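Input: one structure, supplied below.
What you see is the complex with one protein chain gone and the rest in place.
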Amino acid sequence: MSSLASSLQHHFTDFKQQKESVVLGMWSFLIQEVMFFGGLFATYTVFRSQYSHAFAEASGLLNVNLGGVNTIVLICSSLTMAMAVHAASKGKNGGIAFWLVLTILFGSIFLGVKVVEYKEKWDHGLIPGIHDEGLRFDHETHQPRPTGFWLYFALYFAMTGLHAIHMIIGIPILATLAINGLRGKYGPEYYTPVEMTGLYWHFVDIVWIFLFPLLYLIGAHGAH
Amino acid sequence: MDATTHHEEHHGPTVKMYFAIFAALSVLTVATVLAAKFDFAPMLGVGLGAFVNNAVALGIACTKASLVILFFMHVKYESKLVGLAVVASVIWLAFLVLITMTDYLTRTSDWHLFVR
Amino acid sequence: MSTPHHTAAHHEEENYLTHDSSIQSWLLTKDHKRIALLYFLSVTLFFTIGGLFASLVRIELLTPAGDFMSSEMYNQAFTSHGVMMIFFFLIPAVPAVLGNFLMPLMIGAKDLALPRINLASWYIFIIGASLAVFAVLTGGLDTGWTLYPPYSSAYSQSRVTIAVAGVFIAGFASILTGVNFIATVHRMRAPGLTWFRLPLFVWAHYATSLVMVLGTPVVAITLFLLGLERTLGFGFFDPAKGGDPVLFQHLFWFYSHPAVYIMILPAMGVISEIISTFSRQKLFGYSFVAMSSLAIAILGFLVWGHHMFTTSQSAYTGILFSALTFLVAIPSAIKAFNWTATLYKGSVSWETPMLFAFGFMGLFLIGGLTGLFLATMGMDIHLQDTYFVVAHFHYVMVGGGVMGYMGGIHFWWPKITGKMYSNFWSKLSALLIFAGFNFTFFPQFVLGFMGMPRRYHSYPEEWQILNVMSTAGASILAIGYVLPAIYLTYSLFRGQKAPANPWGATGLEWQTSSPPPPHNFHETPTVTTEAYDYQSLPLSATPEKGASHV
Partner (left out) sequence: MGSSFPPLLPPQASTVAVEVDALYALLVSITAFFTLLVVGLFLYFGLKYARKSESERPIQVHPPAWLEIAWSVVPLLICLVLFVWGVQLYFKIYTPPKDAITIHVVGKRWMWKVQHMSGAREINELHVPVGVPVRLLITSEDVIHAVSIPAFRIKRDAIPGTMTTTWFNATKVGEYHLFCAEYCGANHSKMGGTVYVMEKDAYQRWLAGPNAGQPPAVQGARLFEEMNCISCHRNGSNQRGPVLEGLYGKTVALKGGGTTTADDAYIRESITNPTAKIVDGFEPLMPVYLSQLSEEQVNALLAYVRDTLGKAERPKDAPAAGTTPLGSPTTSASPKASESKGR
């Protein structure tokens, strides 16, 4: 319990003030994350409105099944994250570790699928900055790609890449929390780090919830 | 202290609820894929059809995001201030996207064509 | 208690400066006061670097021909001046130095809500700044601080990517400061300190934090996209790939216009404190001034397109931006009038900080009012990208922002260091800065209306006289800025000990000793009155005139 008492920082009067301060700080940070991705969503909206056909055509080259599976995987990881926070709030340190390991697992599956998808794009020659020709001309028909096709893939890699970076940052934090959980560092009075990381992880999930329809589904009905 | 704990247990999130939210999110994911594969254009015309397709996709995404924010992220149980923070971020994002779009949707290069 | 008694009583007591003097106690400190000093030293360094580049620019412009240095060097000089001054001096100056030091003190807290985040913010700032300085010193940066593509993405031969990475990283330092202030103001206020009892400095910093948190990430992502464009040719701003260079300007100014308010709002907070203290009047229209800070912070986000009236931006959008820009004039006017009215029937003392506040009033008014020229669409076409714009933003950001910063440093110097500085030299410095500033930048308004474009290495001969005036003024300004470095440093060693409350001010920060103890207050204060309650200020709390000065 002494480790618990030392987790109250000197400048707070009690745990309640500490928790409320940190929660508000975390939410302020998440607001900046919204605006950070917001710049990308604004760019997306501008070019999608200008080149809607090119975007639909390019989107048709994504693998909707993999994207859909990944969406479910990420929702699973959100659930396990929520369960980890729940376990922490009940003081179940073993539960924290269990659910966090599951979260890490789902997160890793997501990233693994992402690697497979990126590899597909590489094989099809659709990576901006590397495959200029593939983005300008269709391999088979040798017809020029419509304007905006390039920008779609630039946006696809910028958005999913930045999203993946957020997950890659999150996983080691989750691992640290799991170890700390096993060491009994948290209790029902103090589990703020688990809760804050949970907020971050759910936020990353929300970004994907928007990326999936905006990137994968806009060409779905055109292709069928 | 006892009173607060009791209060939280009474109104706080439960395991059952977490799994219910998870189920809802999964169902909505399937729904958005199916809705996207359905083309509204033949039914409603090209312009309106595309609009409906987009509106359905974004509507489902917003619903899913709201579920995550309210329940997984506990905003439903936090102070009003946190709710305000969420709303503010949405408003500011709207400032950025919508005002920028007013430019791209109304650009007109050559005014003299409009002088009568 | 009288002043000598006060200092004697606390003579033995350790303060935040003396309680531990090891190097790691400074570099790993979580004390907001020490972090403020770390920021103070850093921004002073970057101000000096930026100032040196400014003098290169002014020397080059003494003659119409570009004969002092090559045009490439000149372009690097004004770019480095802008990048250093804006991202590494003006944006952190008041919030990260004075705000960091004073926010917990003013609200009766022991520290900011997130002290580790606060220290992290300084390190992030230093990493970003080091990258930018590295870029500036090796190969330079020649894009202008606005970094417009396609020049910055495809044509510039200079170290754009590294400099952009530096600014990107430093942006997160600013975000973390904002996050910290928001959590602190909401959660750390002393008992009884309700929102409408807060000093206006706190209100101003709260509004600034909103801008930092909501705006900075947008420029971060914009610079990230610019980096992708430059290194991998992603094409967002490249018309050959369907992109639009004007989109960069939208995203850039979405932050960089509100960034002006990051520079000016905290300075306005400083001015509110100074004017109230040295008039012994509660600030006139307190709640109007507090709300006007929030109004400026919010409206400031809706006006960015006024930087783009001459681009291909839609005229309709231009109208919207013009209208919203004019609305910002209202809260600014409310502030200026209320500050002036505070002096009415007050007890006005013209100490050094008050002189800086006076300078702020004069310069900020001109800066703000010339903003009306640029908000007026038909007028802006002629003035856009000329020296009129240069003069306007220097009046706002230097005349307003830096004057406020200097005023704040002089106002709280006794609190920060526990030492009083020379009355004579500080007043001389205030006057030199005011005179030198006007001498430097007023001719630039005329040059701008004459049509002289900004960022010009050479210019037609008929404009030489005005440019010579400007450079002459700049040398006076430089003396004005060098003087404080001398007499403030001198005061550290030879200055008289400062009492807890040398100016007879009312804020909580004046109720603790100078310098404050490591945890600010021995007992958490309880607040029972509104801000600026001079009636209940004990007479003995104010020293007799002259007693506290060298």
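Structural remarks
When the chains are written out, they are named A, B and C in that same order, and each has its own residue count from 1.
Definition applied: contacts are C-beta pairs under 8 Å (C-beta built on N, C-alpha and C of every residue); 3 or more make two chains touch, one makes a residue touch a chain.
Here the structure is a predicted model, which means the values were calculated and not measured.
Put simply, the missing chain touches A, B, C once the whole complex is considered.
Among C:120, C:162, C:232 or C:329, only C:329 touches the chain left out of the display.
Of the candidate positions C:27, C:137 or C:240, contact with the hidden chain is made by C:240.
Which of C:51, C:115, C:305 or C:318 touches the hidden chain is settled by the complete complex: it is C:318. Between the chain not shown and the residues C:46, C:261 or C:463, the one that touches is C:463.
Residues 50-54, 143-144, 146-148 are the ones on subunit A that touch the missing chain. Take subunit B: the residues that touch the chain left off the picture are 46-47, 50, 108-115. Residues touching the missing chain, restricted to subunit C, are 66, 71-72, 75, 142-144, 146, 148, 150-151, 154-156, 239-240, 242, 244-246, 279-282, 284-285, 288, 309-312, 315, 318-319, 322-323, 326-327, 329-330, 333-334, 336-341, 343-350, 354, 358, 361-362, 365-366, 369-370, 372-373, 375-382, 384-386, 446, 449-451, 453-460, 462-463, 465-466, 504, 534-535, 537, 539, 542-545 (touch as defined at the top).
In this section, only the chains that are shown with their structure count from here on.
Just to note, of B-C and A-B, the chains joined by more C-beta pairs in contact are A-B. Averaged Cα coordinates give subunit B a centre that lies 37 Å from the centre of subunit C.
Averaged C-alpha coordinates give centres for subunit A and subunit B that are 16 Å from one another.
Multi-chain contact residues, meaning those touching two or more other chains, occur in subunit A at positions 20, 24, 28, 31, 34-35, 38-39, 42, 46, 50. Shared contact sites, meaning residues of subunit C that touch two or more other chains, fall at 186, 214, 218, 247, 250-251, 254. Those residues of subunit B lying in contact with subunit C across their complex are 81, 88-89, 92, 95-96, 99-100, 102-109, 111. The touching residues of subunit C, when paired with subunit B in their complex, are 186, 214, 218, 246-247, 250-251, 254, 301-302, 305, 312-317, 320.
On the subunit A side of its complex with subunit B, the touching residues are 20, 23-24, 27-28, 30-31, 34-35, 38-39, 41-42, 45-46, 49-50, 52, 64, 68, 71-72, 75-76, 78-79, 81-83, 86, 89, 198-199, 202-203, 205-206, 209-210, 212-214, 217-218, 220-222, 224.
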